[in-house]
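Dropping a structure here in structure tokens format, bear with me for questions.
Left out: one protein chain. Kept in place: all the others.
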Amino acid sequence: MIRVAIIGASGYTGAESIEIILRHNEAKLVYLSALPEECGAVEEVFPRLAGRCNLQIEPLDIDKLSGLADVALCCLPHKVSMGFVPKLLKAGLKVVDFSADYRIKSTEVYEKFYQVKHTDTANLKRAVYGLPELFREHIKDADLIANPGCFPTGALLAIIPLLKEGLVETNSIIVNAVTGISGAGKNPSSKFHFPNMNENIFAYSIGTHRHMPEMEQIASEIAGSDVNILFQPHAGPFDRGILSTVYCQPKKKVAGEQLSKLYKDFYAGEPFVQISNDAPAVKDVAGTNYCHIFVTCVKGKIVVFSAIDNLVKGASGQAIQNMNIIFGLEETLGLK
Amino acid sequence: MIRVAIIGASGYTGAESIEIILRHNEAKLVYLSALPEECGAVEEVFPRLAGRCNLQIEPLDIDKLSGLADVALCCLPHKVSMGFVPKLLKAGLKVVDFSADYRIKSTEVYEKFYQVKHTDTANLKRAVYGLPELFREHIKDADLIANPGCFPTGALLAIIPLLKEGLVETNSIIVNAVTGISGAGKNPSSKFHFPNMNENIFAYSIGTHRHMPEMEQIASEIAGSDVNILFQPHAGPFDRGILSTVYCQPKKKVAGEQLSKLYKDFYAGEPFVQISNDAPAVKDVAGTNYCHIFVTCVKGKIVVFSAIDNLVKGASGQAIQNMNIIFGLEETLGLK
Amino acid sequence: MIRVAIIGASGYTGAESIEIILRHNEAKLVYLSALPEECGAVEEVFPRLAGRCNLQIEPLDIDKLSGLADVALCCLPHKVSMGFVPKLLKAGLKVVDFSADYRIKSTEVYEKFYQVKHTDTANLKRAVYGLPELFREHIKDADLIANPGCFPTGALLAIIPLLKEGLVETNSIIVNAVTGISGAGKNPSSKFHFPNMNENIFAYSIGTHRHMPEMEQIASEIAGSDVNILFQPHAGPFDRGILSTVYCQPKKKVAGEQLSKLYKDFYAGEPFVQISNDAPAVKDVAGTNYCHIFVTCVKGKIVVFSAIDNLVKGASGQAIQNMNIIFGLEETLGLK
Partner (left out) sequence: MIRVAIIGASGYTGAESIEIILRHNEAKLVYLSALPEECGAVEEVFPRLAGRCNLQIEPLDIDKLSGLADVALCCLPHKVSMGFVPKLLKAGLKVVDFSADYRIKSTEVYEKFYQVKHTDTANLKRAVYGLPELFREHIKDADLIANPGCFPTGALLAIIPLLKEGLVETNSIIVNAVTGISGAGKNPSSKFHFPNMNENIFAYSIGTHRHMPEMEQIASEIAGSDVNILFQPHAGPFDRGILSTVYCQPKKKVAGEQLSKLYKDFYAGEPFVQISNDAPAVKDVAGTNYCHIFVTCVKGKIVVFSAIDNLVKGASGQAIQNMNIIFGLEETLGLK
């Protein structure tokens, strides 16, 4: 039974991780921590968990953790995470880190987009990007996983086969995505106040979203050359899910059916990627670790649609998928 | 052309009032004020009004107001309002006050529910409760209107005919209401953060809502004896509207059709009250100043359903209806 | 491993049952049936289940079922169900029936509310009402469970302790409930067309809802005398959940704290009932088999709030809870 600690348990990805582990047959929660002001019995922090989890959420005490847990799901925010991950590793835990701190290999890019100096470059080097569909073999042996961002997960799964096969112009990719509002986190704000967000949809972070360099780094790694992605996120009036609509220019003419076959072959063994024959709907993946993809050609361009749940495949579910791989468990445990 | 000032223009009822006055043929906006930190061009505060209103929202300057405006729609919060209303009156303006400060005639009850000493009892005495369906004649001559609360508007319109006719046990009334979230105002909070409020519904202010004594005061006035109301509000995942479901015990057996006829007769001349033959839907009154009511009997109890838009008939629309009455204009101007 | 057949698998409760069984460690799906025009691969009927379930949904063939399955979750509609249940029982299966056909013990009442003659009175007599919190001991030995209606589940859990203790006037109970729209089933209609239902809330089945006699039957059984319930359902703009707000008159004065203690004691051993210290929210139970309850006193009346997910505790989850009990499994399997 894998013993799981959740660091930063009081946010949405923390709660989602707790729920998944509660259904997991070979892992159990042993420790939950959060900022002092967000501590208390789990059911006080999340009334939804009343009667389901008896743990206290307590201020982080690394000393207690050593020996108590096998793995930490580190749900801390960007910039905060790299202050704690080295200590968790030192305490002997495997770490799946939800923040961006170990995703961007170039500290220069990281520091430009996150506006802070990277303080743990040693671990940054050995962190493995936790997209199992791409890096399963490396994940097996890793003790630090940089769990992918939600948008990069949806976008990369949509374009990996194209990049692997070298089918598209690498400077032509446009990722137009719409996310549900759980992606904005737990802190109230004017933008996501119900009377503002309800019945609304708008673009944000125009040209500046931090998931753009993350996508480009992995895409370039796959393509073997620089890939340039125009990524434009939008916020939509629903809780969960990211719908990515990806447009790109094929190097040469290709038929939709060919692409569909390519994708089906490429993802044939993948437990959580499904190639659809029609446009995927976020509701069909909400609450699951699945990614639904449809690929086709329209007017000479390749158009790919992918749908994931931002809190599951885009965060906690993928983290636990990574955890399962690291510990040699069946990859789908807790996630079916 | 009536010249209108809106005091506290930066909130939802302020914005709604602006939109209504923009469509009003015999009134025009001349002055908008708010707290200094919420001032600026109208279209900066409300992008929705871009190109539609060129005024600045500015910090309140009573001196400027005198001579400039004929009426103030005072959209300030409870407790704050009574600090400014006397000055507005002194400056020669008629005032329609949106707060509760002039609604509760008993300072004892006011001070118990609002937890503050009443500082303007002189004006409190002469303020007229602005429910035109009940007090139209008094409104005509008033210079200070206490614009009713949103829940009292919906609940009172549902039960006035019963109370007028003395048909129900006055301690048997239960008002179960569900409001849209615009009723919670503009300030972000955890409860009304989109990912919490969306796909949710819950009761609040159990046994303590401040609109309960307001309902009881007016109901008692109509009935000529003490009326006791159990009022239970709920928050539902929509922007606008209040659905009130009222249960009460008739003094003697009565048929639904009789009640329906009674209501149709009672409200026959009312421009904004419609008696339906089926359950009203909040969507049918959203964005309008109408109240839809259906009354029937079930298992020996009278059940009345009423639907209003909390921001229109429950606030800004009713205020402008009152304004129209005060100035002798056609009552429906700006509200059709 | 319990072998489960789902009869009527193409609707919402069928889909929910499939998802729960997929997460169940000691039960597996062996057979899915539906009307011929709704058959096909599971993933065609429910794209959400792509890659998760390889079964075909096929037209019902009772002969195939015998020996193949241990239990049938019978998700057929009212009136249809009683045509098939006798055959399923004869084929040697235990049956958990989702319809109302075996809930109402009085054929007279059944025939009045469902407007059809009851054709299986023999099995009606021995069917056990599947509310585990009340009838767990009978469920253990049953081979035919009448799985409770969604509204009765929420309402009964809210009032059982009061009735058991004889604390309330039995003709004073008002159940005001709001349900999410999954409760309306899969067939499109004008009322539940998105542009009509979104941003809307309204009452329906005024004085006539079929769950009213069901509530009254069980409540009367508990109370030992006739209980009269005024049940008023409303439809609200969300997918899942029922919030019941129950008002009743205590026989003698009682404090909220006393009631809260009574409820906590009464439900102490229950895995799926949680007594809260504040108003429950449907979102906290959505997707779970839990019922959250808050009880208090307001102005001399007892007010009880209960929240369930209509598709889980109100349908498929409770059915599987019943199945677990029948087969001597841990009651919470698949439902945590």
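Going by the order they are written in, the chains are A, B and C; count residues from 1 in each one.
The rule is simple: a contact is a pair of C-beta atoms (placed from the backbone, for glycine too) under 8 Å apart; a residue touches a chain by one contact, two chains touch by 3 or more.
Note that the structure is predicted; figures quoted are calculated from it, not measured.
Colleague: Using the touch definition up top, pick the residue from B:31, B:247 or B:290 that touches the left-out chain.
Modeller: Answer from the full complex: B:290 touches the omitted chain.
Colleague: Have a look at A:238, A:267 or A:290 and name the one touching the chain we're not showing.
Modeller: Selected residue, touching the omitted chain: A:238.
Colleague: Which positions on chain B touch the chain that was left off?
Modeller: Against the missing chain, chain B presents residues 22-23, 25, 47-48, 50-52, 199, 271-272, 274, 276, 280-281, 283-285, 287-288, 290, 292, 336.
Colleague: Since one chain isn't shown, list which residues of chain A touch it in the complete complex.
Modeller: 174, 176, 178, 180, 196, 198-204, 206-207, 228, 230, 232, 234, 236-241, 243, 245, 247, 279-283, 286, 296-299, 301, 303, 305, 307
Colleague: So that we can see where the missing chain sits, which residues of chain C does it touch?
Modeller: Within chain C, the residues that touch the unshown chain are 12, 181-182, 184, 186-190, 192-195, 197-199, 237-239.
Operating definition for what follows: only the chains that are shown with their structure count from here on.
Colleague: In terms of CA centres, which chain lies closest to the overall middle?
Modeller: Minimum centroid-to-centroid distance belongs to C.
Colleague: Which chain's mean C-alpha position is the greatest distance from chain C's?
Modeller: Of all chains, B has its centre farthest from that of chain C.
Colleague: Ranked by contacting C-beta pairs, which pair of chains comes out on top?
Modeller: By number of C-beta pairs in contact, the leading chain pair is B-C.
Colleague: Between chain B and chain C, what distance separates the C-alpha centroids? Give it in angstrom.
Modeller: Distance between chain centres, rounded to whole Å: 39 Å.
Colleague: Just how far, in Å, is the C-alpha centre of chain B from the one of chain A?
Modeller: Whole-Å distance between the two chain centres: 46.
Colleague: Among the residues of chain A, pick out those that touch two or more other chains and give their numbers.
Modeller: Touching at least two other chains: 199.
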